[in-house]
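Missing here: one protein chain of the complex. Every other protein chain is in place.
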Amino acid sequence: MTATAEAPAKAGAVPSMTVTLKILRFDPDGLDGREPGSEYWEEFTVEAHATDRVLDALHKIKWDIDGTLAFRRSCAHGVCGSDAMRINARNRLACKTLLKDLNPARPITVEPIKGLPVEKDLIVDMEPFFASYREIMPFLMTSGPTPERERLQSPEDRAKFDDTTKCILCAACTTSCPVFWTDGQYFGPQAIVGAHRFIFDSRDEGEWDRLEILNDKAGVWKCRTAFNCTEACPRGIEVTKAISEVKRALTTGTV
Amino acid sequence: MSPATTLYRGHEGMWMWVVHRTTGIAIFFFLLVHVLDTALVRVSPEAYNEVIGSYKTPLYAIIEAGLVAAIALHAFNGLRVIAVDRSTWALRHQRQLVWAVWIGFAILMLGFLPRHLMHAFGGA
Amino acid sequence: MATEHEFDVVIVGAGGAGMRAALESSQRAKTAVITKLYPTRSHTGAAQGGMAAALSNVEDDNAEWHTFDTIKGGDYLVDQDAAEILCNEAIDAVLDLEKMGLPFNRTPEGKVDQRRFGGHTRNHGEAAVRRACYAADRTGHMILQTLYQQCIKQEVEFFNEFYALDLILDGDPQAAGEDGEVSVSGVVAYSLASGEIHTFRAKSVIFATGGAGKVFKTTSNAHTLTGDGMGIALRAGIPLEDMEFFQFHPTGLAGLGILLSEAARGEGGILRNSEGERFMERYAPTIKDLAPRDMVARAMANEVREGRGCGPNKDYVLLDLTHLEPAHIDAKLPDITEFARTYLGVEPYTEPVPVFPTAHYAMGGIPTTVQGEVLRDNTHVVKGLYAAGECACVSVHGANRLGTNSLLDINVFGRRAGIAAAEYANATDAIPTLPADASAGLEQTVASLRATVRGDGTERVAQLRRELQETMDMNVQVFRTAESLAEAHAVVKDLQERYKNIAIHDRGTRFNTDLLEAIELGFLLELSEVVVAGAEARKESRGGHYREDFPTRDDENFMQHTMAYKRADGTVELDWKPVVVTRYQPMERKY
Partner (left out) sequence: MMAQAPDLTAPKRPVSHSTLGRAQRWSWIFQRVSGVVLIVLIFTHLFINLWSGDGINQIDFAFVAGKLASPFWQWFDFLMLTLAMIHGANGMRMVIDDYARKPAWRATLQWALRIATVVIVVLGTLVLFTFDPCPADADPSLLPSICEDI
């Protein structure tokens, strides 16, 4: 259980309130007389503090009301990338979204992220997402003998790809992208972020191998600058900027 | 049957993408028709004038205004998209640029519409 | 009935330790990694501050000073041979990661930058030294990502969202005695997606399942850190070492437990009480706020107890960063300041942040040799069984781990375990068949799972867990007494009874996270008992274990490791194991 469920630091000041969560459920097993694979909305009402997160509310439901509710979570503070979901019709991490920042007067809608096959309730199959990530060869590629000490890199060169090193592979960006929803063939913004992290690393020599992959049909040209990805990223990564930089590298032929 | 899911609440960028796509498609189909009707000039002046004449109705004038609007939106947003991909400043201010697109669009339409509607409805 | 797999090496856990081991072992032998989380969700990714190594990139430093600090920081309960290995291999461990592509922060010359951290000093305690290699406050994230990326490169075979339930041994570790032999045969796992049982037969098995912070209520640990690996080992008859030593990190966000790295103090942050006093000056005059964690945590708890706490309930102290340049904060501590903003609504540029100790790290765990081989008593190993990372206890951390030494531990001993396991596997002829009694055991596992799911119990998992965590926070935290421990012991025992009558709501087979939480609670309950039993028996104060009724260290009687065994009748029995001392004689720990 999370400690937040109990009085947090500014205890006295935090009013408790009643919130309703409207959750899109998916039952693969067909329990309680449902068809296997049925999908339905279900509402739950819980008592919560304004400083609680959506994850706390989901836990209250799971722990005290309905144990069958399934969702992924681990770190509970926005660093592991487990709990991206659609909250009030926008991709966010449940553990980083405070109830007070949502309008508690209306039910809070919670749905699985869009564009990946749903497996149960808020759990989707992440395999296609990770497959795209693997596709762009997300590992340092170098040639020549390995140096004895570290490879040198100036702080300026290090700064060039700092933003994209923050990615926690939560898939909030990719599954918010309207182009990704359409045919599901687009690698999606995360794969480009993952590639950017290496393309602009001065130590790496595989940038053109990766650019080659992103130059493909499912690659970077599919991006229509909708900016949903940037707005959804819980790590504040300027995803569209990274995509633009990759496009620029491909059009100018220089990194 | 699966229940309705919510509509993703994207910001300006997503909606401008929708606008760009719909206007682009609309213009494309208009263009097909437009080339065909213009091709009638090759058939005979009478044929062309007859078709064009039938276009000179208020309804068609409104469609025409819509077309101009679509082109204007598509064009201005096209410039925004180009700018966003070229400059980091534009990328970071893309939301403001959306407003710039709409303001430019409004100015253009304010200039064009009265005159066009005058032409269309003002007789002659 | 169960899907069967064959591998040379099976690694349980894909955190830093598991993946570091996998990189070595997959180069040498056919390796599988089973993990209950996608690898990048492992809690190594939450580590913030840094990884220690005497690189001397910015200040004069050497591995011997690092070794001394580690031993002294661990209040002399450290096995000194292991600490020497840790600190000597640290430099290569960091350089290896850099070569794998880890984006460390850089010095102006382009070298790996280093920062100060608690308990790390120059020349045996003269002054704080810059030893922690870091990447902003995301060092663990970068390590986890880099290792995962290398695993992709090497095409390591992962079984994601596979939950290890049981270890299959050939022989009984508690009955084998001096001459008997116990060896590993494999692992039983449960696939979350399908609800199927899989058995993995293997020549070697490495446990790298991480910590057990969820024993406590206020913790920096993830919901998933439920000590499964330790629990499985304990049930299989393997002892657990030094479990009463749990680290409480001084700076958890008050009320929440989310960690604010010690790097905040390494970069100049100051702890203040309600009077605005920099109280650490009184407790550790030389290195003040950068004293080892157990001392700072106790000092904080003491300030609160003596009425100098802050806030409406006077129950926390303040971490003051307001004198630091915002640009400096953004460059060095971006994430943790963001946590303060998001979760407490506090702006660290201008306001001090409410903090209080949070349960953070298990110093104890599955006892191993420096090769990562798991011990079944003080001297004998279980053949083919290895452990590394937070779930293991090589005893490099002793009674208190120094900050940044754990990321180091998972890399150094993860690597060693990976190599040793693969070499053992390669020297072993055939993949073992399951011993005769294993299939009975397996059926029992499956049957008990089924029974739990179908059963008609009445106790709620969440309720039992809540009660457990509350009693642990109340009675077994920074300050402990015979009474508080007795109270905790009674509650844990009672909860174990009630656990037999739990209810599982979810009767489905796919992603039955309800069932999973019940299994995890089972481990938490067993581990709590071991923690409490060890704490009761250790009538002294040392490192992270502080007994108010025995406030001093007692080298005469307790300069030895606790070894806790779970006997067949379900009782926990304690034994002792000598500490390895090479060159550092115990001294009083002053900073």
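Think of it as A, B and C in the order they're written, each chain with its own count starting at 1.
Basically, a contact is a pair of C-beta atoms (placed from the backbone, for glycine too) under 8 Å apart; a residue touches a chain by one contact, two chains touch by 3 or more.
None of the values given here were measured: they were computed from a predicted structure.
The hidden chain, counted over the whole complex, makes contact with A, B. Touch with the chain omitted from the figure is made, among A:Thr68, A:Ser82 or A:Gln153, by A:Gln153. Take subunit B: the residues that touch the chain left off the picture are 21, 24-25, 27-28, 31-32, 35-36, 38-39, 41-42, 44-46, 48-49, 52-53, 56, 61, 64, 68, 71, 75, 78-79, 82, 85, 112, 115-116, 118-120, 124. Residues 144-154, 157, 179, 182-183, 202-203, 205, 207-208, 211-212, 215-217, 219, 221, 247, 250-251, 253-255 are the ones on subunit A that touch the missing chain.
Assume only the chains that are shown with their structure count from here on.
Here the chain at the heart of the shown protein, by mean C-alpha position, is A.
Computed centre separation for the pair subunit A/subunit C is 27 angstrom, with centres defined by C-alpha atoms. Here the CA centre of subunit B is 62 Å from the CA centre of subunit C.
Shared contact sites, meaning residues of subunit A that touch two or more other chains, are absent. Per the touch definition, subunit C reaches subunit A in the complex via residues 37-38, 40-43, 45-46, 95, 98-101, 103-112, 135-136, 138, 141-142, 145, 149-150, 152-153, 193, 217-219, 222-224, 253-258, 311-313, 316, 335, 339, 342-345, 354, 460-462, 465-466, 469, 504-514.
The touching residues of subunit A, when paired with subunit C in their complex, are 1-4, 6-13, 27-29, 31, 51, 62-64, 66-68, 70-82, 96, 98, 119-121, 123, 126, 130, 133-134, 137-140, 146-147, 149-155, 157-158, 161-162, 165-169, 198, 201, 203-204. Across the interface of their complex, subunit B is touched by residues 24, 39-41, 86, 88-90, 109, 111, 114, 176, 178, 224-228, 231, 238, 240-241, 244, 247-248 of subunit A.
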